[in-house]
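Removed from the display is one protein chain of the complex; every other protein chain stays in position.
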Amino acid sequence: MKEKKKQEDATLNEAKTLYGRRTDLALEVRESFPEDDVEIKGVILTKEEVEDKDIMVTTLEIKDKHGETAMGKPMGTYITIEAPRLNEDDETYHRPLSNEVAKYVKKLAGGLENKSVLIVGLGNREVTPDALGPQVVDNLFVTRHLIREFGDEFKEKHQMESVSAISPGVMGQTGMESGEILAGIISETKPDLVIAIDALAARSVERLNRTIQITNTGINPGAGVGNNRKALNKESLGIEVIALGVPTVVDALTIVSDHLENCLAKQGFSEKEIAMFIQETNDTAMRSMFVTPKSIDESIKQISYTISEALNQCFCGCLIS
Amino acid sequence: MKEKKKQEDATLNEAKTLYGRRTDLALEVRESFPEDDVEIKGVILTKEEVEDKDIMVTTLEIKDKHGETAMGKPMGTYITIEAPRLNEDDETYHRPLSNEVAKYVKKLAGGLENKSVLIVGLGNREVTPDALGPQVVDNLFVTRHLIREFGDEFKEKHQMESVSAISPGVMGQTGMESGEILAGIISETKPDLVIAIDALAARSVERLNRTIQITNTGINPGAGVGNNRKALNKESLGIEVIALGVPTVVDALTIVSDHLENCLAKQGFSEKEIAMFIQETNDTAMRSMFVTPKSIDESIKQISYTISEALNQCFCGCLIS
Amino acid sequence: MKEKKKQEDATLNEAKTLYGRRTDLALEVRESFPEDDVEIKGVILTKEEVEDKDIMVTTLEIKDKHGETAMGKPMGTYITIEAPRLNEDDETYHRPLSNEVAKYVKKLAGGLENKSVLIVGLGNREVTPDALGPQVVDNLFVTRHLIREFGDEFKEKHQMESVSAISPGVMGQTGMESGEILAGIISETKPDLVIAIDALAARSVERLNRTIQITNTGINPGAGVGNNRKALNKESLGIEVIALGVPTVVDALTIVSDHLENCLAKQGFSEKEIAMFIQETNDTAMRSMFVTPKSIDESIKQISYTISEALNQCFCGCLIS
Partner (left out) sequence: MKEKKKQEDATLNEAKTLYGRRTDLALEVRESFPEDDVEIKGVILTKEEVEDKDIMVTTLEIKDKHGETAMGKPMGTYITIEAPRLNEDDETYHRPLSNEVAKYVKKLAGGLENKSVLIVGLGNREVTPDALGPQVVDNLFVTRHLIREFGDEFKEKHQMESVSAISPGVMGQTGMESGEILAGIISETKPDLVIAIDALAARSVERLNRTIQITNTGINPGAGVGNNRKALNKESLGIEVIALGVPTVVDALTIVSDHLENCLAKQGFSEKEIAMFIQETNDTAMRSMFVTPKSIDESIKQISYTISEALNQCFCGCLIS
């Protein structure tokens, strides 16, 4: 009987996906399974609280093909840092948070010593919730040109690694895919590692501007506010790609579908019926719409500052506070 | 029997309002009445198409208290210019559109000759869909200081009126209401007329970035992306206020409620039941969320340019093309 | 004989002023007198080093009319904080520097407790070296609207004073003098104190982005990058005005005149001859030009952050680190 339920779930999940439910957070995919406390084969989940800091870290590992299929996300490690006060202006909260972010970036990279890194600010600087990546890059301390000019002695004296950075813009601005621009820059400047910063879409408005996801799987199609179409990962770029994202929007269709489902479920409709009703409300104008908080400007400013501080301390020993 | 229907409508409308349905467009309020083709007492509606231009102009006049109550908007004239290609980059479309906007601004002002005007760009420059007002002001040709320096001869030679302009910012940035800032500036610089530019909330995503509303009633509580709390009108500021707005967002709660209603109505639920269900889904996090298109940056740039061209030609004869 | 020298100095100073030598720094005016170590009647100068911090504080008091005439600046106190590393990105330097700035703002204001303050970011946001004021305002924590909404209990709980803020723009953008806009806002919102932030002109390029001047005399004609024409001081605005400025430009004519003078003096020309030669090189196109460093973007970002931190800690006890 449970088998039958699972089949129905699969159908339902398919319908959900077809009619616009979308999240870039692996943790939200995991939560969407009804058997919340049952293990999914190939997927390992561990939670850890940062003591006294109101920060929760969840590590989700997708270990094999089965996990990939169940989750709809590529194999790899997904760190989710839930920080309810991420968009508040309180330095005593942001400093330990920066430390956590730095710690997990280093961990996923397998150490950063003597690695040259290219940090990429994805997204559109002109659309507030999509400006996270460019704003992080604006606050970075880049060093590659200094090390090339002043040599290894300078590098060691300041305990710095080689950091370069770029905000390539979005396809509507450049006529090029971010992947093309980055592939070119990588082949020319030969970094060891890419760290890509991007604004993500969550499923729930409660997660917006309160969650940081760090993964060693890179950026995959469908991710981000602006929906990059080409993957940015080891396969496409030839070097490790760590993606660091914060959900800043919910797709409009997702929010509508979720509310419809809740409401109809309360009225006793079956999942099948609900999926059908949702399908009917499908609205093409909504496909290009997103939902974001009115105070998104303050949140982006605060969060981008915290992330750039984390990255600066990853790569420059002299900046560790 | 019709009476009873009306009472039920009133209750329903109240429920709709309570649960977040909101529009700043008088035209959408009018359309929300079931009896679309029946006259509402105290409200006069006329439509006119601009020949060969794909531009439709609707004039809605609220003549008396009855009209005010029915519409939930103050007495006055509301011009709605529907321009389906408003957010496209096509100069041959925008030039006649600018002319229409200029024509109706002049008409609502009862002529502009020898009037000094203060143009106000309301909204938050840092949140893309709310940046319409500040971006219009950025492109204005201001003249007040020139006329004060070079005198009336200069004014007449260039056929210009006195134009001053300000983008006061939003309360979260200034700690002050826009109304306080403007009242102060008006008492000090004594313009004859205020023209306030603001980003509005529509009920339907199809209207976003395709509609311009011009009204002689000013800005009233609840209007705009950022929800100014104090009115900006003749009563509060002491001089005529023409408000020129473009809907750039839909409130998140409005979009969800509308979709729920459509879906439930199709399932045969009564209006009463629907209103109740909607009430239940009420979601506090959503109250501070808005829906906007992904390409909002291009739209705001294009539309603000068209509006500032319209205003520039209103006040400077030498700029009429 | 010394008398005669003084007369000649006076003539020379006049010539210098006529031919464009300009500084907004009282300290530079003081230094321009030949008798550097002799007292000027009515002017008191004291220097103090902040221990171990590479920060030097000079207090210059103009006590009477004689001092006013000699200095060409109004009576009052001028604090000059010389901070050679002001435009470097080093938190361990900026934190004590913020504390010093906060200390002297409080001192010049005669305490800040229970005073409501309007902070004004003068200058043009679109011209990098003139954007200091607007960028400081962008980073302020404003509280006036919160205190008005949540009351005195809230104010006391968070140990905050009422702070409002505005960046009025420059006359070319608004058609209005900053003084008109501020007079209006003050009469409407009734603050007890104005703190005006402005980018200044220095005489020497070495001082650029390394000096902070704080004065209780307000802003006076000729000051600032954009040359406000109307004073912003107690006389014109009716309340105390503390001006906080950082030199970010040198007038082009000043830099040329100073170099000419140095060079010609070395060739043995008399001061009179030099003044005459300088007069001849007078160049109208240069009058609207300024000199600024190529890295002005980084400096403005760094310095505005340090000043806004200083002001935030002045007005919000909970933010003191």
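Going in written order, the chains are labelled A, B and C, and every chain counts its residues from 1.
By definition in this document, a residue touches a chain if its C-beta (ideal position, glycine included) is under 8 Å from a C-beta of that chain, and two chains touch if they have at least 3 such contacts.
Model, not experiment: these values are computed from the prediction.
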Checklist entry - Which of A:P84, A:G110 or A:G172 sits in contact with the chain that's absent? => result A:G172
Item to check | Option from A:V163, A:L193, A:V250 or A:I278 whose C-beta touches the chain left out | outcome: A:V163
Item to check | Candidates C:L45, C:M75, C:L260 or C:C316 - the one touching the absent chain | outcome: C:L260
Checklist entry - Which parts of chain C are in contact with the chain that was left out? => result 124, 126-128, 130, 172, 205-206, 225-226, 250, 252, 255-256, 259-260, 262-264, 266-267, 277-278, 280-281, 283, 285-286, 288-298
Checklist entry - Residues on chain A that touch the omitted chain in the whole complex? => result 137-138, 142-146, 162-169, 171-177, 180-181, 183-189
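We adopt the following convention: only the chains that are shown with their structure count from here on.
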Checklist entry - Which integer distance in Å separates the CA centroid of chain A from that of chain B? => result 36
Item to check | Numbers and ranges of chain C residues touching at least 2 other chains | outcome: none
